[in-house]
Structures are given as C-alpha cells and as structure tokens.
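Every protein chain except one is present and positioned as in the full complex.
Per-chain residue numbering starts at 1, and chain names A, B and C are given in the order in which the chains are listed.
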Amino acid sequence: MKYLPAYRKMLLIRRFEERVAELHRAGLVPGFAHLYWGQEAIAVGVCHWLRDDDHILSTHRGHGHCLAKGADPARTLAEIMGRATGYCRGKGGSMHVAAFERGILGANGIVAASIPIATGVALASGLADDGRVTVVFFGDAAVEEGPFHESLNLASLWHLPLLFVCENNQYAISVPVQKRQGGRGAAAIAQAHGLETRRVDGNDAVAMLEASQWAVQRVREGKPVLLECATIRWGGHHSAQPTRRYRSREELQAAQAACPLARLEKRLIAQGEATPEELLEINAAIIAQVDEAERFARQSPFPEPGAATEDVYATQEGSG
Amino acid sequence: MKYLPAYRKMLLIRRFEERVAELHRAGLVPGFAHLYWGQEAIAVGVCHWLRDDDHILSTHRGHGHCLAKGADPARTLAEIMGRATGYCRGKGGSMHVAAFERGILGANGIVAASIPIATGVALASGLADDGRVTVVFFGDAAVEEGPFHESLNLASLWHLPLLFVCENNQYAISVPVQKRQGGRGAAAIAQAHGLETRRVDGNDAVAMLEASQWAVQRVREGKPVLLECATIRWGGHHSAQPTRRYRSREELQAAQAACPLARLEKRLIAQGEATPEELLEINAAIIAQVDEAERFARQSPFPEPGAATEDVYATQEGSG
Amino acid sequence: MPEITYAAALNRALAEAMREDPKVLILGEDIGSLGGIFTVTDGLLAEFGPERIRETPLSEASFMGCGIGLALCGWRPVVEIMFSDFLTMCMDQLCNQAAKLRYMSGGQATIPLTVRAPIGARNSAAAQHSQSPQAWFAHTPGLRVVLPATPADALGLLATAIECDDPVVVLEHKLLYGEKGLVPAGRHRVPLGKAEVKRPGTDLTLIGLSRMTQIALQAAEELANQDVDAEVVDLRSLVPLDRETVLASVARTRRAVVVDEGVIDFGVTAEIAALISTELFGELLAPVSRVGALATPVPFSPPLEKAVIPQVEDVTAAAWKCMQGKPTR
Partner (left out) sequence: MPEITYAAALNRALAEAMREDPKVLILGEDIGSLGGIFTVTDGLLAEFGPERIRETPLSEASFMGCGIGLALCGWRPVVEIMFSDFLTMCMDQLCNQAAKLRYMSGGQATIPLTVRAPIGARNSAAAQHSQSPQAWFAHTPGLRVVLPATPADALGLLATAIECDDPVVVLEHKLLYGEKGLVPAGRHRVPLGKAEVKRPGTDLTLIGLSRMTQIALQAAEELANQDVDAEVVDLRSLVPLDRETVLASVARTRRAVVVDEGVIDFGVTAEIAALISTELFGELLAPVSRVGALATPVPFSPPLEKAVIPQVEDVTAAAWKCMQGKPTR
C-alpha cells in the first residue's frame, strides 16, 4: 500500500502543532493548547479508513484528530486563536474544536465525556443502518473514568458500530499510568465486556494503518472494537507546561527516538515511494499551508462582544 | 464444619423479611421495602467470617446484610417502621439502615454508591494496618454503573483489603441481566483489573461459606477479591411489586426450588447436626425473636417533628 | 374533554410524539414491559418495539450521553431518569455536555433532547428518592426547565419539550402521577416559558410550580373561606421564566408568596422573590414571603417528612403574615 497520503497528514499535524506552540508563546493562543505532536500516527492511521460521512469524537488533545479527519487548518487555527472565523465562532477554542460538516462532532474538555456521546452517535448509525462508523479517541486516563466502562457495556450489548481508540501516551498530566492503574489495561477490560480488541504500536504508522484497516472494517460490519495504541506524549501536558518535575530527559529522548514521522520517512524512501528531495518539497508545501492558515487566522477579527449571548439555544424563548 | 450458626442467621433473615412484608401490607412500613428473602446464604456466608470490628456497606436491599453482621432485629425493624428508636432515629428507613456500633456503615439508596465509599473504609484499614476487612455488597446492576469500575481500579492499584460481593439475582427491577449486560460479567471484569475472583452458587450456603472463608482470608492478607454469587430474587423488586409483567411463574418456581434454607436443612439433618424437631424449635425461637422485635417497634414512638432539623450537621453554625 | 391522570397525560404525549415523528425514541430503565415504575411508558413497548423503547443498563451517565449523541444525529430522544436524585449520576453529561455543546460549537450542534425525571417527596421514599433539585438546572444556561402541575400541562409541556430543538428538563412530581384532570381531546401544546394564572384573585398572589401549585390552590380555597381572595400563578417553566405574568399579577395584588418544594436557601423561591422585590420596588404592601422545604435532606419517617415538606397550612400562614405586612421566612 501507498503511505504518502498518510505521511502528508501526519506532517501537517506536526507542523501545525509546532506553529500552535509558537503562537502560544507569542501570546496569540488564549487558554491551554494540548498538543498532539508525537501521536500523529494514531489519528492518521485510523482516519485514513474513514469516509467523509463517518463521525469522530475527540478529547482535550484534539487538533490532530480534527486535521486527520479533514478539518480545514485555517478555520481550526482561527478557532484556537479565538477568532470569529473559527469553526466555533471563537466560542470553543482548542479544547472544543468541532467541524460538523466534516463529521467532527467535537473535542471535549472533560476526560472520557465524549465516549458516552459517541455511543449515541453510533446508535444513530446502527438504527439508520447507514454503514457509518463512529470513532471515539481518548487518552489512557479516560480508562479510569466510569463512563468509559459504562459505554463499553452499551457498545457490547447493543452491537454498536463504534471504534474505541485508546491513545496510551503513558501520562495523565504528570502521573504515569503505572501509578494510576492496577489492572491489565484498556484492551483487557474491553475484552471482559465482549469487545474485539488489538494492541498496536501507536508510534508506527504502518502498524497503525494495518490495525485500523481491520478495526474500521469490523466496525462497519457492526462489531464494536477497541484499539489500544502505545505512544508517548512529546511535550508538556499543554504547550506551556515544563515536564522536569515528573519526567526525565532520558525518558523523553527515548520516546522521541521512536518518532513516527522519521520512521515513516525511512520506509517511504526504502520502498521507493518518495525521494528525500520529494519529502523536502512536501514539507515546504505543508509549511506554506500552515503559513496560509496562520495568515487567515491572524487577519480574522475577534468576535463582537454581542455574540456572547448567541448560540445558547436553538429556539427562541417560548417557542416549541 | 458446623452449619447451625449460619442456619440460624439465615432463618432469622427469612422470618424477618416475611414479617416486614406483612407489616408493609398492613401499612406499618412506610416507603419501599426491598426484601432479601431467597438471598440469605450470601450475606450469612460472607459475614460468618467477619470480626465484630470488620466493616460492611450495603444496598437498597440491605436488611439481610445488617442482620447477618449482627444488627439488632428490634432496632432494625423500628428503623424500617420509622420509629424514634430505630438505628437512624427514623430518618433513614429501609434503604438507609446503618448500625455503626456493629460495623454496618449503611445501606444505600443509590445503586453502586456504597462501592466508592467502601474503598475509603478499606483504605483506612490499610493505612492503620489493623487487619480489618471491608465488605461491600451490591447487586448485578451495580456492575453497569461507572463507580463500580473506578473502585475496582482503586482496590487493585492500592491493594485495598476490600471484598466485593456481587449478588447476581438476575434482575434489576424488571429487566433481566442479559438485556443489560453484553460482557462476561463482574468476575471477568474484576480479573481484567487484576483482582482475584470466584464465582459461587449463592443459593448454596455451604458453597458460600467455603468461598467466603477463602475470600475473607485473602482480603485479610491485603488482597482485594471479588465474589460473584448467583442467586434469585424471590419477590417483586420491593415487597409491594407484582412481577407478572416481566417474570413467568415457572421461572420463579424453579428459583424457589433452589431455596438455600431448604437445602441447608437437608444437609444439617443428613450430617446429623440437627434433627427435624430441633429445627422446628429453632424456628419457633426465631419467630419469638421477630415477634419481640415487632412488639418493640410497634410500641416505639414516632420521632417528634422537631427532630427533623437535627443531625444535618455535626457542628454548630460558625464553629470549627 | 376527557379526565385522565397526570401519568396518563405524559403517556399520551409520548405516544403521540412517537406516532407523529419516527425520530422520537425513549431511553431509560424499566420503561419496557414494566411500563416505567410510575406507569408513564405503559403500553409503549408493545406499540413501538424495543428499538425505540430502549431499555438501558443502570448507567445514567452513559445513556444520558447516548441520548445526546442521538440528538446530535437528528433523533429526538426522551431520556427517563427514574428519580431526579439520580441526575447526580449524569450531571456532567447533562450540565457540561448537553447544556454547552451548542454554545461551544458556535451553533453547530443542535440537541433536541428531552430529559424526564420525577421530583418531590412521596410516601417516605427518604433522602435519596425525594429531592426537588430544580434550582440546579434552572441555574445552568443551555437547559430549559419545565415543571407541569396538572395533567393538561403535563401533556402540553412534554409535547412541546419533545418538539423543542434544545435540551429540556421536564421535572414531574411523584405525588401528581395519580392525580386526575381535564385534558383537551385533540392536539394540545403548552409553550415553554409561559406561566398561567390558575386562579384569579385580587388580594395577594401565590406563586407555585409543580405540586406546590396544587398546594397553593388548596391554600387559596382555605383563604377564600376567610375572605382573602388569592390569585394563584403557576410558573410552569423556570427557563425561560415568564417574568411578565408574575410581575403583572403582583403589580395588581401587591403581595406575593412564593412556594416551591425545593430547599428554600439558594432555591427557586430566592429568584422569584428577588425578581418581584426588585421590579416592584416601592409598590409592595408586604415583603415577598418564601415557602419551601427546610434545609435538611428529606427524612424517612412520616411525621418528619411532613415537617420538612411545605404543607397547605404553611402557605396559608405565610399568606396571613403577608396580609399583615410582616416579613416571613
């Protein structure tokens, strides 16, 4: 199979997140920005197999999922920068990017909260029998929250076309997973609930693409599946957070040695899908795309204060 | 081993619950009364191995657990009848009986809610290293609530001296467990969290006593354990509820054929621990005890209305 | 007009909505063969089948979320929570998700979700099955909150709630389920956000909601025997709140008693009393009087329950003090 399309998406996410970090340092990104760099292979591996009308739901660390599912980088960045042209008119920000027209039903600031919502989205597809797949991405810490477990049961009981993607990046903010979980992990738990599961190296794009192809196929046939993807969070919990209090430099270096992009580049060159020069060109094109997104976002106005009271309700007072 | 002590406790629960049902029909028990009849072997089997200073936490169907742990039938019945002499001064009622002096930290009206509380009680024993065991009883439906799963993880992670006892009586009100759970049940889930588990015939007092002896021993050594006990709810969800809308007469009859008391009686006689005549005497003594409890409760006054505003806080306004 | 119970009226609203719109479905515990523990979904399983009368595991957080997801995809789910006390199990889904998703997405999300749950004390159900938490939800922007007091309003408000494109919390009262009342035979809708004068009067205004409207009506009868002519305004909706109807009534009577079954402190009566006191400043003949539950969990034993929950005589006593211009609380 050809890996260049996935590579482009991964690189877009990497360059996008680097830019968000820069803009955050420059004071142009309000609030927190939880970056996805280092985890690109997971979102891209899964979304590679999705149709435009399939649905995804995401987390506080959601930029990568949105871009992988086809969100416009310019409108995404505008949202992250609080501009009126952002997908959510500047009301959501980094933790709440949503692009319904692309099947992106929203990042979420509450750990595990999008999982129950995803059961309903999947149930809607099941009831309509429309062959759509719903994917819910979540971190390793979501496995500690009750709603995750309740939702596994719903998915199993009702045979929901729902793919659970656990991105085990080893940390919840500062606490490593061994200090938070006593059991055998997300896949073992999902199996006890009757789901099919697979453990994948989430830093290996090829492995992610393979496992996801299988998983999306199974879900399209109507079986809920859980993928547990091992990966590493590269930066702080959010772009401004230093990690020295809880993570050694060596640990991070080892992590970054497994860079999913670098590994995929080697593979592309080795199997003759691209030359180093072509990769440099792709990189330049993607940087230009991110430049363009930044230009768009910077030139976009902030919302008018009056917009603050819009979008609370869909209907007028007293109407049905 | 001798089974008469367990038999007496089981019979006490049976006769007590029959009396509660009568008193409910007579309008002397306010609110709901969720009866424990048919499930006696579980509470008694587990509590048989507990010390006086061990702790239990219970559910809406809690009378049996309280009596098995040594609650006074008179003060328990007085509470269920809303009298000032009840364990909770009439403020709790059937769903909230507690007898702290007996290590009974409370029944609970919210399904699964006592499970997280039990983790803290067990942690207190762990921190004090006092060798006490905490037991939390819950129904099959609690397995569907998030806090159950979160608590399994806490127990596993922190090596809590906590025994989870799941009483799978096949129903949550009107819905059978197969319509509510898609997975492989409480024990399988607990295993995924790293707990030791055992499945037991909860209608067989001998099996319950054996499994509980092992389980309480393991917990006293500091290992969390889950017992999954198969049983059957004999009556309606509460004493006033008819079951014909959701359960066939045949199903119930088959269930009652497995009566844990009848089975234990046979065993007692077969192994020569008691004669039929002795069992009749025991029965009469227990009925007298329940009569006495009823007399006590009936003669007890209702609380004064002014008591309604007491016991909200332990401290006075403004004090530390 | 047929006379039916409040529970039957709710049942009719559900059945009619499901017949009219194939996108309406119900999620909840024991709503199938049992017909709901308060009989509100009686017969629906037989007519609509288990896909649309979808019995759930005991997983309030996730089946509330499931309702939200269905709503995002164009369904009109009705989520039944067996007792309003159990809304504590799904507060995040209701108050952080359903209430906020439309706003956070800048209007992309539309959530035509109806949440039904019974409030109130009934027959010693004790502290975890007797709560009246309406103030929590009225304080949560993004939710609409209604509380029918009669069978006709139960039918009309629930029907409107299901048709509404926003999340609506319909809080029903356990002691009203068995109460009968006249209900229009044909199509009947009660708009969200419209209070109703349930009894006209001139001397003072009793403002109630849910069962406390019925208590206020009984109090008004007693007061009438003593030549006090009380007007009774039933709020029906807390969000939107019909400030106009409340203020118009009190502007006339110049005396107001607000009655709610929730705890008084920081509860519904505070908002209504503050509203009236501010907007009709200088025009009142007496301070607004507030009647509600005492600041305790709801006790089990009948005499205690009665002491905590507002009774007709509490309302008449407040009304008398109000007639005499005395502050009460």
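Keep in mind that, in the parts below, a contact is a pair of C-beta atoms (placed from the backbone, for glycine too) under 8 Å apart; a residue touches a chain by one contact, two chains touch by 3 or more.
On a predicted model such as this, the values are computed, not experimentally measured, just so you know.
Within the whole complex, touches from the chain that is not shown fall on A, B, C. Checked against the hidden chain, the listed residues A:L4, A:L252 or A:A307 yield one contact partner: A:A307.
Residue-wise, the contact with the chain that is not shown comes from B:G106, picked out of B:G45, B:P73 or B:G106.
Of the listed residues B:L4, B:A124 or B:I269, the one in contact with the hidden chain in the full complex is B:A124. Interface note: of B:H96, B:H237 or B:R263, the residue touching the hidden chain in the full complex is B:H96.
Residues 85-89, 91-92, 95-96, 99-100, 103-104, 126-128, 135-136, 138-142, 238-239, 241, 262-263, 265-271, 273-275, 277-279, 281, 284, 286-290, 295-297, 299-300, 327-329 are the ones on chain C that touch the missing chain. Residues 30-32, 82-84, 88, 90-93, 95-96, 108-112, 141-142, 144-146, 172-175, 179-181, 245-246, 302-309, 312 of chain A touch the missing chain (whole complex, contact as defined above). Residues of chain B that touch the chain left out of the display are 86-92, 96, 98-100, 105-106, 108-110, 113, 115-125, 127, 146-147, 150-151, 153-154, 157, 310-315, 317-320.
Going forward, only the chains that are shown with their structure count from here on.
If the chains shown are joined wherever they touch, the resulting network links each chain directly to all the rest. Work out the mean CA point of chain B and of chain C, and you get 36 Å between them.
Inter-chain spacing, taken between the CA centroids of chain A and chain C, is 40 Å.
Centre-to-centre spacing of chain A and chain B amounts to 45 Å, using the average Cα coordinate of each chain.
Shown for chain A are the residues that touch two or more other chains, namely 146-147, 150, 153-154, 157. Annotation for chain C: residues 56-57, 59, 61-62 touch two or more other chains.
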